[in-house]
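All protein chains of the complex are present and in place, except for one that has been dropped.
Letters are used for the chains, namely A, B, C, D, E, F and G, taken in the order the chains are written, and counting of residues starts over at 1 for each.
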Amino acid sequence: MDEKHVRTMLAAVADGSCPIDKALTSLKTAPFSDLGYAKVDHHRALRQGVAEIIYGEGKTAAQIRGICDSMATAGQERVLITRLDADKAAILHEPLFLDYHPEARIGIIGGIPEPDGNGTVVVAAAGTSDLAVAEEAALTAEMLGSSVVRLYDVGVAGIHRLLAHADDIEQACVVVAVAGMEGALPSVIAGIASCPVIAVPTSVGYGASFGGVAALLAMLNSCASGVSVVNIDNGFGAGYQASMINHVSSRHVR
Amino acid sequence: MDEKHVRTMLAAVADGSCPIDKALTSLKTAPFSDLGYAKVDHHRALRQGVAEIIYGEGKTAAQIRGICDSMATAGQERVLITRLDADKAAILHEPLFLDYHPEARIGIIGGIPEPDGNGTVVVAAAGTSDLAVAEEAALTAEMLGSSVVRLYDVGVAGIHRLLAHADDIEQACVVVAVAGMEGALPSVIAGIASCPVIAVPTSVGYGASFGGVAALLAMLNSCASGVSVVNIDNGFGAGYQASMINHVSSRHVR
Amino acid sequence: MDEKHVRTMLAAVADGSCPIDKALTSLKTAPFSDLGYAKVDHHRALRQGVAEIIYGEGKTAAQIRGICDSMATAGQERVLITRLDADKAAILHEPLFLDYHPEARIGIIGGIPEPDGNGTVVVAAAGTSDLAVAEEAALTAEMLGSSVVRLYDVGVAGIHRLLAHADDIEQACVVVAVAGMEGALPSVIAGIASCPVIAVPTSVGYGASFGGVAALLAMLNSCASGVSVVNIDNGFGAGYQASMINHVSSRHVR
Amino acid sequence: MDEKHVRTMLAAVADGSCPIDKALTSLKTAPFSDLGYAKVDHHRALRQGVAEIIYGEGKTAAQIRGICDSMATAGQERVLITRLDADKAAILHEPLFLDYHPEARIGIIGGIPEPDGNGTVVVAAAGTSDLAVAEEAALTAEMLGSSVVRLYDVGVAGIHRLLAHADDIEQACVVVAVAGMEGALPSVIAGIASCPVIAVPTSVGYGASFGGVAALLAMLNSCASGVSVVNIDNGFGAGYQASMINHVSSRHVR
Amino acid sequence: MDEKHVRTMLAAVADGSCPIDKALTSLKTAPFSDLGYAKVDHHRALRQGVAEIIYGEGKTAAQIRGICDSMATAGQERVLITRLDADKAAILHEPLFLDYHPEARIGIIGGIPEPDGNGTVVVAAAGTSDLAVAEEAALTAEMLGSSVVRLYDVGVAGIHRLLAHADDIEQACVVVAVAGMEGALPSVIAGIASCPVIAVPTSVGYGASFGGVAALLAMLNSCASGVSVVNIDNGFGAGYQASMINHVSSRHVR
Amino acid sequence: MDEKHVRTMLAAVADGSCPIDKALTSLKTAPFSDLGYAKVDHHRALRQGVAEIIYGEGKTAAQIRGICDSMATAGQERVLITRLDADKAAILHEPLFLDYHPEARIGIIGGIPEPDGNGTVVVAAAGTSDLAVAEEAALTAEMLGSSVVRLYDVGVAGIHRLLAHADDIEQACVVVAVAGMEGALPSVIAGIASCPVIAVPTSVGYGASFGGVAALLAMLNSCASGVSVVNIDNGFGAGYQASMINHVSSRHVR
Amino acid sequence: MDEKHVRTMLAAVADGSCPIDKALTSLKTAPFSDLGYAKVDHHRALRQGVAEIIYGEGKTAAQIRGICDSMATAGQERVLITRLDADKAAILHEPLFLDYHPEARIGIIGGIPEPDGNGTVVVAAAGTSDLAVAEEAALTAEMLGSSVVRLYDVGVAGIHRLLAHADDIEQACVVVAVAGMEGALPSVIAGIASCPVIAVPTSVGYGASFGGVAALLAMLNSCASGVSVVNIDNGFGAGYQASMINHVSSRHVR
Partner (left out) sequence: MDEKHVRTMLAAVADGSCPIDKALTSLKTAPFSDLGYAKVDHHRALRQGVAEIIYGEGKTAAQIRGICDSMATAGQERVLITRLDADKAAILHEPLFLDYHPEARIGIIGGIPEPDGNGTVVVAAAGTSDLAVAEEAALTAEMLGSSVVRLYDVGVAGIHRLLAHADDIEQACVVVAVAGMEGALPSVIAGIASCPVIAVPTSVGYGASFGGVAALLAMLNSCASGVSVVNIDNGFGAGYQASMINHVSSRHVR
């Protein structure tokens, strides 16, 4: 029941075709979803062909196929499935015309759309072991309509590799900086960039890395302004927010 | 030495007025700052009257005054001083025409500029004890040219207080969500909003809040998409990034 | 706007005295508080003379007096003020006819009401250093209409002291068990009791007690069934929930 | 040796048929169990057909069958077996007429009894991944004689889903709120409910959820009154205490 | 009611002078303390002049004096007061003939008794900063009747200082090893000693010593057999247990 | 080179049969083991037939057999092998006449000796899941010549089960108290006992037990005097120290 | 592009053969690697036959072979492959003439070079379980041109074993001290040595060793001067830095 339905119901009350008690019950039992307080990414909905998202972990191949089928029926062109195991992907590949990205453990239906954001999302990763998380971020942003520039293996222990890409960073609309171990990459990037930096700690490391906690703490304590942080290994979350930022527009003015 | 200077120097090499050795030395000893890899918020620099920022903690009133004087000499109209004690503010009030916001511990010189961002930054705070951090975020965003809507005392234990402001949240360009204790506010807001949410855990609480760690962990584990997190009590960092997001523009396209 | 108001408004829509647009706006802008989704302890509201609660920490004496005055104007007979410093209590003592319990740091206006719960709340404390928290729990429960039996200094290192009160525990409606250090009291009590036990860890201890964490963890890992836990030093929370349990009735049947 | 036996023995002392030394030895060597200080859920014992409980983890199928057989011999109609693996359940299914609930890993003998509590226990769960823990709580409460209302997939990131069930929560006798990740559900529910809320953190999540610690801390720091917490994934403990609260009666008055 | 009283009561039941009901009530309401399950250090009680112990922290000088006076009345010759501030000691010095040991923050009434244990308790301390805790252990053991040998400033970074006292360690009945920082002393001593070693971590250190946690963990992980550990800074606990071990005798044979 | 060898060498120096330089080299290169600063449990060595100990973890069956063979050659009658897997035990069973205790994962060669200590070591365990650790402690103490009384399944949630054995505890020479989960058993026992209590936390539990940390912290914070603690699951260490205490004698007097 | 290339380019600018714009672009796009700010171990590069290093973890045998082949093509005589599984080593053994050290999980191509450092690197390990990490350190140092003395099984619980090697420690150029459990070895060694000590905590231990954290904290809190620490199990890092120290020379004077 959206605003139109409430208006219709009120009109029915006004013309007597809906008893007051029945209207009251309707309002009481389902007032929230009907009035539209559910989250809808309005921008995304307005853009053609942008992807819906399924969290694949803990769902069977059959369940995922069922969801995708109903989405297809509803006219959804593109679907992004995260944390999808290779086994399930193999099952879904043919019936769903699914492209599988094994490193990012992402499945894509309907292909990646044309980018329609303000600019580019740079996804930078410190080491080769961080690529899985970085690719999750990059593919997520692309499926949500962002143009992505990948800067991989630019860890701070070889600072020249990062600085060689200073132009990409300076021209970015938003940067996703992915790093494990000491997690220093976002600070160095935020010192170069003039846009928001979303830091993603990864669980890469051993011993006192504590499964990514060392990188997480480093990123939360960044001495550079303009850095915020998502959960360990949460490439999806970073790519999602990065694409949100990349689609910010003046439409929001009150 | 910016790009223009390098070009000039190369021209001098080309016309023989600069010996090769001297050019080589220049390039080797100061290549980085000169080529412009320092962080400059280009957008901000282009907007008139936007504030420079001084971190007040650990600086004496005399030191702060000195920095402000040199900024004034350089033509800087507005200055934002964070983490400024009341004592120092009292000393600086008259000579610097400084307005002091005691709750946020922020001093402002030159007044708050007219907003010039894409839309509004909503700063939401869960409890009255979170106001100091929320105000730090709000004033920072305002000094950087953002229009700010404050939603205070909208903690999740009285969910209707938050939902009464659902319109503000839906129309925001970016939301800063400030909460201590269980830190649940950003998740609920991100469920309503269609824009990025920057979560700020505060050290409000006792016992197993561990000085804000409980709220920090909750925020990092948000079940809602579109949330990123800054350090405990880092209102400045959230306000800074929020204003960055609020000024994202299509200028970035490559 | 409660249910009655919505009904009235719908009637006004039905008879044409309220335009549909105006009704729609009312529903959209304030649907939550008006429909009554705010928390009200219905039982408590129905019982005469039961206390309202003010959290004293971080409020000035003047602010507390203002709140109490407005409560008095609204006809509220009894007020419970928690975490109230002795200094503020001294200021408020005379104007508010406030009784101050220094150990529990609780101020009481209007006296403790007659108990009206199902039975008794037993508040047991392990050591003399835990008394402040235990008294906060006991006075809170009493102000909310519960009869309280205090069993203090019944720590497990002298198990006979606790067992000498086995009758009280067996006959309780709910037990609040307060302990610092190793936090073993709730487990032993839950082994004797046939009612719910609410465990309150205290910050009493040193070294590896980590400000109450040792007791907290012990309580969460109780080998006895029927134990739940509140935050470190949260006597108020335990007393509040204990009184809730003590007032559970068959009114709730659907 | 219960009270009757002690009385009998004292009578034997009185009539000389029991020497004083023998009586003294009896009292000294087994005074505790005999005098009844063991935990007995008196209410439960008085209600017909309510379940006994076996903790299945670490017990072989043969051991569990042995315990159940001896319980059956003793006239126990119903048995609840928690943390029971599917393999063991398959072995026990036929000989014990055992119903197995795979998600909750619970085995039930004798079926679920008619509810006889004061009202309903609401079991609310944030996400689909929390269902195993929630079902453990729900089935436990049902086997102990409580009527249970299940509200699943009502996480705070889609607050309207929860609010659509506000009536169930308002009318509950006690609520069990199950959530992983940021663990915000209990706070929001306690803001709506007028009854005790038992919070159950789950180990659902990754990275900085630290196996449920993030949710546990959030719940301990709830800004809402009336919340207590059990161990991570302890659905049984929450269901047990909830049913205890649901059976609180005025029988307890001293 | 001790064993004698129970016997007397049973005799009264036997001769009819005590009704059965009255006997039953007595047994039910106070069976534990009366039957003697309270902790009594039997050995200590049998030795003349050994000290009673008062934990001074959180008690006023007046309260301590009251306890000491009643002890004196009861014939107690010696009293050990731990964690006693210098201020209170100054007040109690004259009226109680109290000797104050400021470093150990211990007050002694009645002087240190003649040792009567099996052998010597060695108290070894790593650094000068650990002396306060070491002295608390040493004085406690002495007041409980043990002969104490002090080995101070024998930290492992100058291993020859420790080894120069190898004879003392080899001949000890029990060793208390006190250390902060890396807490290595107990392991080295246990490698030399042929008796139990009680390790006491101290809060001496900074940074990653975390108030004694580093030393505590090191001691719990000792690679040497025969080491057990008490809480951080718990010199009293170590001295108490050491003296217990020093008084172990063959009296215990069943 | 023991004392006898040094004396012999000095005699050779005295009679000129050993050059000074050769004597000096001998003293410098191996002075420590030769002078006897290595740890020898002198008491144990003097008692006939007491066991040597092998830590089985990380050693192959062949390695263990080799060590045992050389011990046998050296006349060692009894050997205790801890942390021995069932697989290796099966291999060693026949050639070494090894008795295997699967629960404690202990292998015994030569049988358990006659006890020769001062009294009895009581090994008490809270739950059935703690038996493996308790048995490791009990068998270790027995192999080192102690008489052991086992009190199993005496957890504090059913306090009467423990109190029924109060006599055993009161008469013990030393108590080993083993518990997981909330780890409360040692505190309750130390309140009853008049001898040292060695607490052993076990990794039994889930969620916020953190692999035994909850129990460890509880034991370190025991409110009862006379408790010390060993590492999580370190039954061997507790049994070893307990037997040391059980063999303390007046031989130690200086 | 090294310094020579820049000079050449500047000469080309000077003689007009290189346009200014082209020079500018070259400088901007690749200034860092070209100007030599990448890390090169200059000493190592100058010494013949010293090894290149490959981190084997996460690389397939094929990938490792590819890297080694290209290194061989480039004239690299020796390669050190760390964290190499036995399976991959078996595949690479023949084609690469690779020697595999299973305990250290290190593969070596081209053999260990002649040592060319200032002196010896002593690698000391506390227990047999620490050997894997110690060997990783020792082989790394040897492959980088250091002479290594191994002191294994010199844990502090048998201090004489360590002291018997005091000469080796006193004459070392740098010591790598490897220990798990309580991590005390580096402190004792630093008390004997007159050279830097690099401490390596290992994950050897159980319970409260927390995977090496206990040893790590102990080492960071060493009471001896001259100790620094690397990550848990990071034998490679310690061996690498030790060899760096062993090759320090006066060449560095400015």
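Operating definition for what follows: contacts are C-beta pairs under 8 Å (C-beta built on N, C-alpha and C of every residue); 3 or more make two chains touch, one makes a residue touch a chain.
On a predicted model such as this, the values are computed, not experimentally measured, just so you know.
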Contact list for the unshown chain, restricted to visible chains: A, B, E, F, G
Full-complex contact with the absent chain, from G:Tyr100, G:Tyr152, G:Phe210 or G:Tyr240: G:Tyr240
Identified contact with the non-displayed chain, of G:Thr8, G:Gln76, G:Thr128 or G:Gln171: G:Gln171
Contacts of chain A with the absent chain, listed as residue ranges: 126-127, 155-159, 163, 181-184, 187-188, 190-192, 205, 207-210, 213-215, 217-224
Missing-chain contacts mapped onto chain F: 3, 6-7, 10-11, 13-14, 16, 20, 23-24, 27-28, 31, 35
In chain E, positions touching the absent partner: 128-129, 157-161, 163-164, 167, 206-209
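As a convention for this text, only the chains that are shown with their structure count from here on.
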Chain at maximum distance from chain D, centres defined as averaged CA atoms: G
Selected pair, greater C-beta contact count between C-F and D-F: C-F
Whole-Å separation of chain centres (CA-atom averages), chain B against chain F: 61
Centre distance in Å when chain B and chain G are each reduced to the mean of their C-alpha atoms: 42
Chain C: positions in contact with at least two other chains: 31-32, 37-39, 157-159, 163, 190-192, 207-209, 213, 216, 220-221, 224, 231
Chains touching one another, given as label pairs in label order: A-B, A-C, A-D, A-G, B-C, B-D, B-G, C-D, C-E, C-F, D-E, D-F, E-F, E-G, F-G
